[in-house]
Each structure stands twice: as C-alpha cells, then as structure tokens.
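Data first, discussion second: the structure below is written as structure tokens.
Only one protein chain is missing from this complex, and each of the others stays in its spot.
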Amino acid sequence: MYEKIKELAKLYYPDTVNCRRDLHKYAEKGWLEMRTACYIASTLEELGYEVLVGEDIMKKEARMGVPAETILHLNYHRAQKQGANPYYLEKVKMGMTAVAGVLKCGEGPTLALRFDIDALGLIEESSSSHFPFTNGFASVHRGTMHACGHDGHTAIGLTTARILMQIKEHLHGTIKLIFQPAEEGVMGARSIAESGFLDDVDYICAAHIMPQEDQPYDLYFGMDESFATTKLDITYHGVSTHAAESPQFGKNALLSAANCILNLHSIPRNSDGQTRVNVGTVHAGTGRNVVPETAKLEIEVRGVTSELNRYMEIYARDIIEGSARMHDTVVEIKEMGKAYALNCDDDFMNTIRSMCQQYLPDLKLPPYNLSPLGGSDDFSYFMERVQAHGGKATYMKLLTPMTSSPHNDAFDFDEKVLALGPRIFASLIYYLSHENKA
Amino acid sequence: MYEKIKELAKLYYPDTVNCRRDLHKYAEKGWLEMRTACYIASTLEELGYEVLVGEDIMKKEARMGVPAETILHLNYHRAQKQGANPYYLEKVKMGMTAVAGVLKCGEGPTLALRFDIDALGLIEESSSSHFPFTNGFASVHRGTMHACGHDGHTAIGLTTARILMQIKEHLHGTIKLIFQPAEEGVMGARSIAESGFLDDVDYICAAHIMPQEDQPYDLYFGMDESFATTKLDITYHGVSTHAAESPQFGKNALLSAANCILNLHSIPRNSDGQTRVNVGTVHAGTGRNVVPETAKLEIEVRGVTSELNRYMEIYARDIIEGSARMHDTVVEIKEMGKAYALNCDDDFMNTIRSMCQQYLPDLKLPPYNLSPLGGSDDFSYFMERVQAHGGKATYMKLLTPMTSSPHNDAFDFDEKVLALGPRIFASLIYYLSHENKA
Amino acid sequence: MYEKIKELAKLYYPDTVNCRRDLHKYAEKGWLEMRTACYIASTLEELGYEVLVGEDIMKKEARMGVPAETILHLNYHRAQKQGANPYYLEKVKMGMTAVAGVLKCGEGPTLALRFDIDALGLIEESSSSHFPFTNGFASVHRGTMHACGHDGHTAIGLTTARILMQIKEHLHGTIKLIFQPAEEGVMGARSIAESGFLDDVDYICAAHIMPQEDQPYDLYFGMDESFATTKLDITYHGVSTHAAESPQFGKNALLSAANCILNLHSIPRNSDGQTRVNVGTVHAGTGRNVVPETAKLEIEVRGVTSELNRYMEIYARDIIEGSARMHDTVVEIKEMGKAYALNCDDDFMNTIRSMCQQYLPDLKLPPYNLSPLGGSDDFSYFMERVQAHGGKATYMKLLTPMTSSPHNDAFDFDEKVLALGPRIFASLIYYLSHENKA
Partner (left out) sequence: MYEKIKELAKLYYPDTVNCRRDLHKYAEKGWLEMRTACYIASTLEELGYEVLVGEDIMKKEARMGVPAETILHLNYHRAQKQGANPYYLEKVKMGMTAVAGVLKCGEGPTLALRFDIDALGLIEESSSSHFPFTNGFASVHRGTMHACGHDGHTAIGLTTARILMQIKEHLHGTIKLIFQPAEEGVMGARSIAESGFLDDVDYICAAHIMPQEDQPYDLYFGMDESFATTKLDITYHGVSTHAAESPQFGKNALLSAANCILNLHSIPRNSDGQTRVNVGTVHAGTGRNVVPETAKLEIEVRGVTSELNRYMEIYARDIIEGSARMHDTVVEIKEMGKAYALNCDDDFMNTIRSMCQQYLPDLKLPPYNLSPLGGSDDFSYFMERVQAHGGKATYMKLLTPMTSSPHNDAFDFDEKVLALGPRIFASLIYYLSHENKA
C-alpha cells in the first residue's frame, strides 16, 4: 500500500503543483482567506468528504486579531468577483475561514492533520530571478504574498485528501483534515481548538516545509525550541491639549507609552530559559504642538516554554497598566495572537520513524527526532488540546531547497516537496489507522 | 487724510471680503501657497507695485520644513489648473512662495508691513452653523483650511496696498508690503529675514486678528507672553532584526526614541520663566516581531524668552543625542521651524497709540499697550532682524468677534475687521511717513 | 509709647544678644529643640506669661517628619544633662516642642506672633573669619547649626515678650506669642494650626531676618513668590534575589524607583505658574549581585500657588504608585512636610506701613509692600488657618547685613536686627491693640 501511495502522490503531482500556484497567485491574509477557503471546501466536497466550514468547527469569539468589518467586506467582494463558491462564501464571509474535511471509515482511531492556509503582508518580488514572477503565478493581490509556504501546505493537504479517498476501503477510524486560517501572528488556531472539534482526536500531526540547506534529510519527526508567545495590541487613551497654552490639561498617552516601551524591555531575565519581548510598532499623536491623545503599540512576548511566556505576559501586563496609572491615562489591551510552546510526543515521533524505516526506505532520515523551530506556531494550541484529552501530537519538518529564508519577498521553494508531503501524510494515516485499529 | 483712508477702506470693503473668501476657498498650506502667491503678485502688479517674488526676497536654504518634491509638484499642478498666473507660478513653484510689493515715494523712511498667507491642515466643518460652508466659500481643498485668519490678513494686506497706492503722492520714503508663507509651524520667516530684504527697514509692523470677547477694544499696540520656539524632526536609525531569533543583532531605534521622549519631558524647570516641550507624534517600526529600524518624532521646545528657548533646545539636543548613544543608533535632527520671543518696542507702540488718539478718535483703545500672545509667531524673526539693524518693530492685535478659538475646524471671524485692518495699516504708514520724513 | 518701646528694645539689647548666642551654641534640629523649648518656657514663665507647652497647643498626629524614638531619647538625655527645666522637659520630650506665652489684657483683639526655633543639619564653619567661632558661641552640637537665623528669631520673640509685659497696662485684648518647632523642612506648623489654638486670632504676623545687601530698607511688610510645597519620603519594598541565579524571583524595588525618578521630572509644566519637583536623595540595595529589595527616596514638589502644588502632588502620587504597579513592588509614602503659598493681606500690610510712617519715622521703608521669598515657610499654615477664620495675616522681612546666604555653614548676621525686631513687633502689638479695641 505504501508503494501505491507513493505512486498516487507522483500521479497527482502536476495537479498539486497547479493547485499550489493558483493559491500562490490569489494569496490571502489571515481571516481573509475567503477565496482560498471556498476553493478548499469545494475541492473536498468534490472528493466526497463531509465538509465543515466556519461555525461548524470554530468558536467565533475565540478568534484573535480579526480585521475591521470594512476590510472583511472588501475581501468578500473580491472573492465573489474571483468566482468563489457562493454557498461556502456566505459561511466564511466574516472571517470564519476554517475548513475541515471528514472521512469516516468505521471503527478505529480518530486521526487529524492540520494544514495552514494564510499568506503574509509582503509585496512580492518582481524580478527575473523570482520563479513565481517569471512563471506567471506571482501574487495578483499587491501587498499579500505566500512567503511562508502555506500555499504548499494547502496543496499538500488537498492531495493527501485525494489519495486517502482513493484508499479509503483500506482505512479504519475517522480522519479529519483541518485547513486552519490565520496561523501568521498565531491568531487562528485557538478558535478551532476551543470549538471542541479536536477533543476526540487520538493522533494529530502537522508539518512545515523548511529549508533543506546542507542537511541531506527529507524530514524531521518533531520540532522543539519553539517559543510560546502572546501578541498584544495596546492603546493608551489620554486627553489632548495645546502643548504650549495649557499642557496641564492634557493626559499624555505618549508618556505612558514611552514608559511601557522602556520597561517591557527591562523585564528581568529568567534562569529557566530564554524569553523575548518586542515592541514592534508605535503610532502616537496628531501634531507637533498637541499633547498626544492616543498611542498605539503592537507588542509580543515569548518564552521557550509556556510557563516562561506566562511569566513574561503577567509581568508585561503589570507594566502596561502601571504605565497608564503613572500618567492617568486609560489603556486598552487586545489579545491579537497566542501560541504555546511545542511539545512533541516522543513515542509518536518514534512511531513515525519506525514507519519510515520499514515502509518508506528511500527517505533520508535524520539521526535525531527533533529540530529547532526558533519561532512560534499556534498548531501548539491543537497539540495542547489533543494531549489534554489523552491524544498524541507532533509537528514535523519537511525539508526542501529554498531561495531564501521564509518571510522574505523573494521566498520560493523547490516544488518537489509537493510530492513528498502527500506521500508522508497519507502513509502516516494508513499506518496509524492500522496500528491502532481497535 | 485719515478720514479719506477710512472712506477708502469702507469703499473697498466688499472687494476685501470677496478677496478673503476666495482665499479661504482655495486654502493652501505652508510652502504650497502657489495659487495664493500668484494671486497676490498679480494683484500687486495690477495696482502698480514693484513685485518681488521667491528668490528676490528669500534665502532658499534658510527655509524650514519644506515638503517633499512630489508634494510641491502636485500642488504646482493644482495651482496651474486653478488658473494661477503662469509667470509667477514658475517663480514660486518649488515652495518659494514669498511675495512683496514695493512702493518708492522718494526720500523718507523705509516702512514695512507683514501679512502671512498660509492655511492649516484641518478638515473644515461642514454644518449649517458654519458661515463659510453655508455661504459657499468653505475650503475646496479637503484637509486644508484657513482656521487662523491668514485669509483675512492677506485680504487686509492687499486692500492696504490699494489704499496706499491711492494716496501715494502724499507719502514719503519706501514702503514694503511683505506676504510671508509658512507662518504656521514658524517655518517661513527666517528665509525672508536672512535674505537681507529687511535690513534697511526703519519700522516694521504686523497684526493678527484675535477674538474680541468681552474686551470692548479694537486693537492692542503690541503683544508679549509669546514663546520663542524650535521645532525639530528627529529620526533614529537603527538596525532591524527578527525579535525572537536574534534580538542581539538589532539596534533598536524605538528604545532610543522612548528614552528621548521621557527625558525631554524631564528637562528641569527654569526659574527665569515658563518653558515647554512636547513630542507631538511618534511613528516607529514595521511589524510586531521585528526590532524597529526607525523611529520618527516631531517635537518642539519653547520658552517665554529667546534665552529660555535656547536653554531648552540645547538641553533637548543633549537628550536626543544621548538617547542615540545609549542604544547605538544614529540620529538625524532636522530643524523644521523656529521663532524668537516677541519684543515689541515701547516707543513704537506709544507712537501708534498717539496716532490713534489724535487721528482715529472713534477707535476704542485699551489701557495697556501689550496683550499676551500665548503662542509663537515667526514674525519675531523679522522683528529681531529689523531691531538688530536699528529699526523699530511691533506686532499688533486686531480684535473682532470669532466663532471659536483659532486652529479649530469651526473657526470663523466677523469680517468687519476687514475694514478696520486696512484703515489702521494705511493710516500708520501715512503717519510714519510724515513723522519720519528726513 | 513707641518711643518707650524703642528705648526698652535698646535697654534689653545686650540680653537679647546673649540669649541669641546661647541658643546658637546649643542649636537643636526640628522636633529635638528640647533644651530650647524649656529655655523659652522658663523665660516666659519668669516674665509672667501663661505658658502652654506641647499637647496644650499641638495636635500630636499632625506633626510631620518626626525622628525615630531613639533619636528623641538621645536628645532628651542631652537636654537633661544641659540643665533643661525638668518640668517642661517632661512635656516636650517626645518631640512635642512647641511653646506659647499668652498674655490677657481684657477686651480687645486676639493678636499673635510666630517665632521659629529650630536649627539646620550643618557642620558649622570653624575659621577665624567666622564670628560665632571666634566669639565662642559656635554650635557645640556638631552637625547642627543655626544657619537660618532662628536663634535670632527666638531671641527677638523673648525680648518682645519682655517689652510687652512692661507695657501691659496699656494693651488691650489677648496676645499669643508662639514659638514654633521644626520650620525647616516645613514639618512643624501644621500640628499647631490643627490644634485650633489659632482659631480666635484676629491678626497674626511673623518675620524672617534676611540679607540687607544693597537695599537700604529696614523691613518689608509682606512676602510673595513663595512656594507651596509637599515633602514626601517614598520607600519601595520589593523582594531580593541572587541577580545571576534566579533574577525572576525578585521584585526589583530599584526599577520602580528609577521610573519614579524619571517620571516625576516629566510632570507637565503648568501654564498657571512655576512648579518644581526634586528627588533629592536615593538609597537602594545591599550588594552588587543582589536584586534590590528596597529603595528609599526623599522628594519634594512645589508650586507658586497652593493649587499648583496640589497639581504637582496629585500627579506625583500617580507616578509613585504607578511605578510600584509596574514592577509589582509595594510603596510606602510618608508626608514629611507641607506648606501653603504665602498670601499676605493687603490691608494688614498697609496698616503696618501706616504705623511705621506715623510712629517709627526713623525706619527706612521700601516703596513696595512685598518682597519675594523664593522658598517655602510653613507659617503659611498659620496664615491659612487664621484667614479661614476671618483674621488677617502677614509675614515680614527684617533686613540686616549677612555674611552669606542662609543655609550656609559660614552664615552669620549683623546682630543690630536684634534691637529692631522687638521694637517693631512690640510696636505693632501696641498699635493693633489700640486700633482694634472693641
């Protein structure tokens, strides 16, 4: 069967490439993946999956960092013009852009895969050295670009779905293929996790494509050295006044902000491990001679464990609120994103290694299960939820050559990983389905 | 003659009102007063004045706060479309928008008047209670508005020019009527003062229309309690880096900025008099998870004497540079505006009072010469320059009812001051011309 | 009678000088004036006054800045050894060092004078150019020195008492001579004011000896340009920890303090008048490698009106508490001193001027009533209390040559003022007693 899966992945490869290129061309940012979500939903429907969309699998109020309504509307109209499936478009239109395909194969374990679908806010490179540009699939949405490979993840997910449907008589249990919006900024996973959709999952896995560089391996079975993180938008509201005539009548939002900035960076180091803090942007004030009425900051804290991130967040909130108190301003704190640290199950990683060693002998395997992430992914919300309910979780790396590091406007990856990905995922589902049948 | 002047001011009043409303409708901000300057230049030319424009009376590099070239170009094209005189438009197009009319009347003193011509960056009120809106002369340049009465000042200046031309056989000496751009933000006066155009002036005077409120007076002969001020744009340049992966490779421009903000406000009070400091706007950073590469601040310092402002500016520069030093960033400081404190000559004010008492007996005069300004005006550059060369200077208040305080989007003033202004200025020129003839 | 008063002041002059030198030699700081208070009380008793001490005229809990008990005890024993009157010493021993002499002369107004009695924490100059040193009356209490003339004030008060007792048949009403402790640091007046002892006073007056310099006047009838002020001791309590092993277990009191310091200086200027803030001392931490557990700050705020001081104090308290909030420390705020701005009654000053012009014709009088103080005096508490109850108050300057400005370790004054002072005060009491008899 592993051989058959390999062949199907090969057979579908041209379609997988086309799918990836289409998604790349119509890149959509977090919560705005309306055309993308409709594309996924329609495809899953055609394949024969039970399709769940939006409120079916999301807790609306658990979403973070959702854009303003006007922006949601604008993107709804754009998706409409681009021919998105009207039925699904109505369901996803206010930023409810999660999609899942469910395949029930009788008794057996519940197995889930996660594929993230959103793009980044970058203006894509338009030079002759940039493959998507020269091959006509560079983003037509100026300022939005798939520069982190989620176009590839989605295409891998849909081809995995196709393969699994081909072999469904040989499967046991229930399969959930989850297409998650708004992973960038770690905004989207919580809303799915808190919907309860994962609570019966026995095994969950996701993968991120990563630069292969000089390591001649095809995948890692897990990742560590990730950061738990919290993203906050902070707005200080004060009172403006003419800075020369009556400075005493103002309440200076910028003085609160300046204290907040300086003190956030002064949160003590922690001997339990690395922590981070950043104030990424500040916008304050309206005119040179006016005491600033508002100051808006985008910040994040991180820690290499969830506990360290919690330490940072609690301390940060003290500073944020103390800074308001100092200059008698009012502060509004909005949670814009959150992720735990990754905690991959050892035995699940070993299981995958065993499967590869036995049944996918042509793969080049690394000596260690784990490879560092060095950033954050809110797939950690899925892992945490599944593990809390007794399931197992891991987050793999799929290695392929890349033109640059992710989040770069010249980012592109070697599409050969679009064959590897579906093969590994489908093989894993088959393997787990059999290893764990009741 | 004073009676004749009064009648001419009355006679020309409807034209003065029309002029003011036209200027109000086509309000232009500092250095962009291209249509306005051409209007003034054409009018002065028609009246028979020798017209000097742009480089004739300005030192180009002494201008402060000049907008980017693209903005100058955009406004040039707008003025062109609005029918600005092409000859003058070429001369003023790159923000060289000062205009002067010179009238030579033989031997005698050199007498100068200053009228400021620029508008503010406000969106004008559009409600039924706002007279310019209901009467069809609200600004058609959205986001630009004459909310400080400079439309009135300019109209008063041009009618003064018209009256003086009518009585020119009765005048002695040289008369310079100067229409100054970019008074808001105290950006424009220096470029005229440093051109040397004022160096032979014996008497210079300007006036600002001000709210009459409950004081039943028509004018004050001078102003005090003004602030000397310096306006600076500060940009910290650092190095960005991914805030989680390698914070140590960044140089955080925002940390420099936060220190700068906090410490500017901590400059010690000065027992010699009131001082001020404000950081009006801050814009920093590009993304939540990126160490900010640049931070841009618009600041100002003030003091009720030029010495106090100097104290503030010197201290501020130490802080600005020390803040860069602390976090190894590079700082760029641009002077965007500057004004001295007003220092009105006692005997000149007394001279005007005498004239009013003798020849303008219907005016209601105040018991004191001086009234507080409470803000800044770079006419102080003109005063300082004239006084340094042995001349006399004062800055009067013309009182008239107003709908709101200046710099408000619902600002409007009682146009009766448009008759008063030309009468007083023309009378003063006549009086000085006679009192001081060789 | 004014002539008689003048002669008595002359007659008692040698005793006044001796008294002043004795007090100078045994200088005592605020709340520690135990020998001094006993000396005053005994003298008043001998003269025949009704003597009120400590709790008779003080509200104990309204005292500010009282030293620790051990210090009070040490000074009690010192006063004991120096032969202080045991009866009074028991009453003043725990820092209850106010004394008043009351003289009842039948119907008439209640008239009060205030004399402050405490010394400063300075090591007195011991050089041949310092008169008290060469004449054997330099302070024998090392580290305590009468460097602000309160020794002279007390001597003037006691001689005034002596003169008034001599002429008491000619007086009407009630006379209250109040000897106030702890004026330095503005710690003492409140406790007397809040006792209610001043509530029936019709006129109250105090005087401070001041440098005569080049002004050839003998006195000013009032003072202005004083600062209302609040003195606070602030202690941040955190938790210490080893700075390398486990910085995260600490709560850094010093980080709270650093924010407090920086932000106190950043309280906005106030267009209503001058304000001040100072953090005079900071002591924090126990060792280089230990996160500081406590940080102690001595601060003060001021304003040229009581309202401005209130503005500063309210803002300062926000900063102080916000700084604790930021780093999760606990802050303790102790009020160590407080004074209002001086508000001298115009008609009372004019009354004194009239008296001087009519009856003390040899005095050199200034053209203006008021002279600036430039500092603070908690006699303002007395003035405020008396004025609130319908009485009149002023605070005079007595001018005499000085060797240095006050609060200097080489301070000394020309003792001729010791004749002037009693003469003016006694004359004033006599004058008011007659002008205001029912």
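Brief remarks on what is shown
The first chain written gets the first letter, and so on, giving A, B and C; residue counts start at 1 in each chain.
Rule of thumb we're sticking to: contacts are C-beta pairs under 8 Å (C-beta built on N, C-alpha and C of every residue); 3 or more make two chains touch, one makes a residue touch a chain.
Source: prediction; values computed, not measured.
Note on the chain not shown: across the whole complex it touches A, B, C. Only one of B:130, B:327 or B:423 touches the chain withheld from this view, namely B:327.
Checked against the full complex, the candidates C:42, C:278, C:350 or C:403 give a single residue touching the omitted chain, namely C:278.
For the options B:191, B:270, B:305 or B:433, the residue in contact with the chain missing from this view is B:270.
If you put the hidden chain back, the residue from C:35, C:208 or C:302 that touches it is C:302. Residues touching the missing chain, restricted to chain B, are 244-248, 250, 252, 255, 259, 263, 266, 268-272, 291, 311, 315, 318-319, 321-328 (touch as defined at the top). Seen across the whole complex, the unshown chain contacts chain A at 262-263, 265-266, 268-269, 271, 274-277.
One chain is missing from the display, and on chain C it is touched by residues 185, 227, 229, 231, 243-245, 247, 252, 254-255, 257-259, 261-262, 265, 276-292, 295, 298-300, 302, 336, 374-376.
By our rule, only the chains that are shown with their structure count from here on.
Ranked by how far their CA centres sit from the centre of chain A, the chains are topped by C.
Of all residue numbers that take part in the contact between chain A and chain C, over half occur on both sides, making this a same-residue interface. These two copies of the sequence, chain A and chain B, are related by a rotation of 180 degrees on CA atoms, to the nearest 5. With centres taken as mean Cα positions, chain B sits 54 Å from chain A. Residue positions 263, 266, 268-269, 271 of chain C are each in touch with at least two other chains.
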